[in-house]
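The complex is shown incomplete by one protein chain, all other protein chains being positioned as in the whole.
Take a look at chain A:
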Amino acid sequence: QSGSSLRIVSAALKQGQITPTELCQKCLSLIKKTKFLNAYITVSEEVALKQAEESEKRYKNGQSLGDLDGIPVAVKDNFSTSGIETTCASNMLKGYIPPYNATVVQKLLDQGALLMGKTNLDEFAMGSGSTDGVFGPVKNPWSYSKQYREKRKQNPHSKNEDSDWLITGGSSGGSAAAVSAFTCYAALGSDTGGSTRNPAAHCGLVGFKPSYGLVSRHGLIPLVNSMDVPGILTRCVDDAAIVLGALAGPDPKDSTTVHDPINKPFMLPSLADVSKLCIGIPKEYLVPELSSEVRSLWSKAADLFESEGAKVLEVSLPHTSYSIVCYHVLCTSEVASNMARFDGLQYGHRCDIDVSTEAMYAATRREGFNDVVRGRILSGNFFLLKENYENYFVKAQKVRRLIANDFVNAFNSGVDVLLTPTTLSEAVPYLEFIKEDNRTRSAQDDIFTQAVNMAGLPAVSIPVALSNQGLPIGLQFIGRAFCDQQLLTVAKWFEKQVQFPVIQLQELMDDCSAVLENEKLASVSLKQ
């Protein structure tokens, strides 16, 4: 059982072993101590404390709202939060304070969760490192873990450790760092091509992307509407299921949500036996760029299932290799369209130029967006031109259908869940990461995650083991559409088998009492 999970602290709250305000203050102090991680863009301290106070009253009156009441959570800064600045890590939205809550945020608040703050990301979620936002890169807490530091000491080539910190992956890196550094118990990310699963893998977390249509996108500032889903980052599978239970369901404000496809609540049974399961291993995911460590863990995981009686099959997803280029066309086209509203008129940044409306638009957008965003807008508009539409956009849509059908065929062949790597390797140092540009990085890093978004399937990255360098490596499970619960049940079984170690951040913090106390709490509760 990993450290202090949401489920455990929730039990502690119910038993009165800790109050929501105490919990909130502990997390706030950890946020301050880990400020250098740059996980948060906005810390909503006052809001959180007020929510904690209200939660405390409810607990006192025996009117707790459920498992999430009093639980500190963080939200990626591309979800609209009423009265709290929402920037998308872009100059364009600096100072923009939405007048409404995203449905998922509202649902968390309705369940009594405490909103600790808004987390860092790549500008408008365009990236795979959480390095390309206007507020600077997010640092991976594992850079400062005992596990990683000890390994580095053994390496004679390691340079000055302070400049050698690792990226979190992205684009939901802030949310991943926030959960990983114990500043909250769950965080919302968004996942368009892997933006939740990728940083989850690099930060040793569970990163869950629900089926498209299961969770409302209303209030999520879009990257690619047809692929975006709110993602969930937690320290264990059960926690992800609790949060999913709070978020899932149709939303009249999002016409793409599906009416009651899943029974609630999401109670995950503990699988005693996997012998009735069939695990598919897509052969196309064995790419040359895959690190040997990840490959070996992947194969060990398959062996584990097989040895426990599951059927493990090699399957083919033949159109996988077209995924990246297809995604590029569809993503940039939707980006070009979605970004059109940022013109400086209604909200957000506006330049000083007022010679004409057109000049104002141009300068506002030049100043407001970074190169990555502008580059995608440019390509997207190119693909949408009348003369190019058929050759690019329509073709890409056809390829997307083929990719989605690959999955349908695999599942129709009897496979319950697919098992794949989440990333090519463990997290790399920032200085290494920025040697390549954003586009190259995104293309490389989304390779195992992106096709899932094209097909709208649920997928989850589960931390498996530490690499030789002492860094987390995750593997991905992909399920049938709207079989999210089955997927998480398998993931939970797997999680229990691998016993991924808790991050040891004691050396990082001058005063690590908070974390330790939480861990004590955990052990207390477990004895109950």
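By our rule, a contact is a pair of C-beta atoms (placed from the backbone, for glycine too) under 8 Å apart; a residue touches a chain by one contact, two chains touch by 3 or more; residues count from 1.
One rule holds for everything that comes next: contacts and distances are computed from a predicted model.
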Missing subunit (named according to UniProt) among the choices "Rab proteins geranylgeranyltransferase component", "Dynein axonemal assembly factor 10", "Telomere length regulation protein TEL2 homolog" or "Glutamyl-tRNA(Gln) amidotransferase subunit B, mitochondrial": "Glutamyl-tRNA(Gln) amidotransferase subunit B, mitochondrial"
Thinking of the whole complex, not just what is shown, which of A:T357, A:N391 or A:Q499 touches the missing chain? A:T357
Contacting the left-out chain in the complete assembly, out of A:G62, A:P252 or A:P269: A:P252
Which one touches the absent chain: A:E56, A:D122, A:D343 or A:D406? A:D343
Contacting the left-out chain in the complete assembly, out of A:I31, A:V47, A:L68 or A:L93: A:L93
Please identify, in ascending order, the residues of chain A that touch the omitted chain? 79-80, 86, 88, 93, 96, 98-100, 102, 217-222, 224-226, 252-256, 333-334, 336-337, 339-343, 345-347, 357-358, 361, 381, 384-386, 389, 393
